[in-house]
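Working notes, structure below.
Partial complex: the chains shown occupy the same locations as in the complete assembly.
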Amino acid sequence: MLGKIALEEAWAIPENFKAYDVSSLAPKGVIGGDLIANLLDVHGTRLEQMDENGVEMMVLSLSSPGPQGVTDAREAEALASLANERLESEVGRNPTRFAALASLSLHDPAQAGRELRRCITERKGFVGAIVNDFQSAGPDRNTMLFLDRPECDAFWRVAEELDVPVYVHPREATPLIYEQMWKDRPWLAFSALGYAHRVGMHVLGIVTAGVLDRFPGLKIVIGHMGEHIPYDLYRIDHKLNRARFPQMPMAKDKLVRDYFGTQLFITTSGHFSTPALLCALQEIGAGAIMFSIDYPFESIPNGCVWFDDHVPINGRDLVDIGRNNALREAPHPLQYK
Amino acid sequence: MLGKIALEEAWAIPENFKAYDVSSLAPKGVIGGDLIANLLDVHGTRLEQMDENGVEMMVLSLSSPGPQGVTDAREAEALASLANERLESEVGRNPTRFAALASLSLHDPAQAGRELRRCITERKGFVGAIVNDFQSAGPDRNTMLFLDRPECDAFWRVAEELDVPVYVHPREATPLIYEQMWKDRPWLAFSALGYAHRVGMHVLGIVTAGVLDRFPGLKIVIGHMGEHIPYDLYRIDHKLNRARFPQMPMAKDKLVRDYFGTQLFITTSGHFSTPALLCALQEIGAGAIMFSIDYPFESIPNGCVWFDDHVPINGRDLVDIGRNNALREAPHPLQYK
């Protein structure tokens, strides 16, 4: 389809590469080009490929882990602020083709709320926020600050009030966990498996902690066809046994599946699988799914050819997934189709 | 359908309860009865419900973690041996309705191979082995011995030679990992999420370590509709990038999906979800799927009503999944349908 909107699309500033060695993510040439150059680029190759593949808009965000990889609170906040300033400027150069997700430090949730408010109300082009899984902290980088801790309500409250979605994006494990679980099978530690494990746990942690109940207008988006959750929804709800876990804070009269389509959304980023999409359509419905690519870690043509030509669903659901759901949940002046 | 065979069905001996407090898994009454009594029972309530629900045979195994929860090698081996002796006796009382998976200590893989050989060639009623994820070791229970370590080839060789499947079953996390990741959301630590994370990583670790290539006759079975793997097969294979991970030992010309149906199998245990089953059917095919219940952690009628009445597939695939695949991969004198 023409007019697609893609939500989980990475972009970088040189300062972010201090936080991690992006070249480790994919060797040059492996995914059709120079990863670092493609991360830094907005208006060149990226836009050209958008034009060639029917992508009307990309919602950009600083590449992972961004501020979540910075253990010092001040530095993390400064990186977030710098990235948001630069991204506003990039997006402003072509505001009908690009929008932005705000980067945030999660050391201090109240500060994260202030930074998000500034992006949405004072900066131009921002339609939501992105958090790269847990916030790293501690001298050895082994402390994980999760979004289901009570003090994060200060942040969630702002996101709800501003009515913008928060995208929970993957990142790498802490050194300690990596050493214990992934070191002997590093090829599984990242996008092949570990990413989904960590984000899946984190998001289900947020949901079962009752965050979505306390903030019923809050909307959370996860990528990669839902980080395994749609496939396992029956088992998740079946096993979150309230008799066994009376202390679980989530509303007693709700199932995890009940939040999809109103407060929980998934994207297709990096998982161009028709069987997975059909499973998700059955379990959570077209209203809970949005198209995304995960450029430049994925190829724009691969994602778009799959979506445009191979996805065996009706045009109405296709257009909802490819465009309209994004406009509804992350409002932007573009028109519905 | 009548004549179903169920493969992941737990049974216990009092000695196993030293390894863990089974009552923590589900409060009395929650899943339709007294869990401990149901674990100990074979020929009473269990058989009655099998009769009422068209289950011709249950393949029994010692409840998790079994020997994998015992850090001392001698004690773990003794528990395995004791369990196998008792299980042979139970199964022998009604050999047309029950068969057995051998418990094994994985401290010493060569010893595990010897115990498995003894069960298959000297004991009666055994059709395979079960391993409850990693083997716990170390004074603080925090050492995890995985099956993808090179010395386990000594064990895999025997399983291949005997032509019996190895069922990789979930267990709880180590104290250290639990503390770091699950403590603040314990309801996710077990069957709702953590089990699938750990077994999924472990089994993909085994596959990508090249174990199935070195032992091309070896067969591994995982439960719970494949511990998320079928849903993510596209992404797993797509991201196991050989250019990025040249050191990954798995055969260079194979994808993870290529092993399903010949060396990798899944069961429906504890995940009676039609969307998930349909996704798995598309991704790995009916020949790679086997019916199971996960009694007594799941209700026999729930699992059977779902399979018999709700699964929207043709009779041939249903009978293959419900019975014939198990007879083909874990040979037993019962007849094919």
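As written, the chains take the letters A and B, and residue 1 is the first residue of each chain.
Here is the rule we use: a contact is a pair of C-beta atoms (placed from the backbone, for glycine too) under 8 Å apart; a residue touches a chain by one contact, two chains touch by 3 or more.
Quick caveat: nothing in here was measured; it's all calculated off a predicted structure.
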All chains are the same sequence, and 2 are placed; what is the full number of copies?
4
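Methods note: only the chains that are shown with their structure count from here on.
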Centroid from C-alpha atoms only, then distance subunit A to subunit B, rounded to Å. What do you get?
34
Residue set of subunit B touching subunit A in the complex reads 25-27, 29-30, 144, 146, 148-149, 174, 176-177, 180-181, 184-188, 190-194, 196-197, 200-201, 204-205, 208-209, 224-225, 228, 230-236, 238-241, 243-245, 248, 270-276, 278-279, 282-283
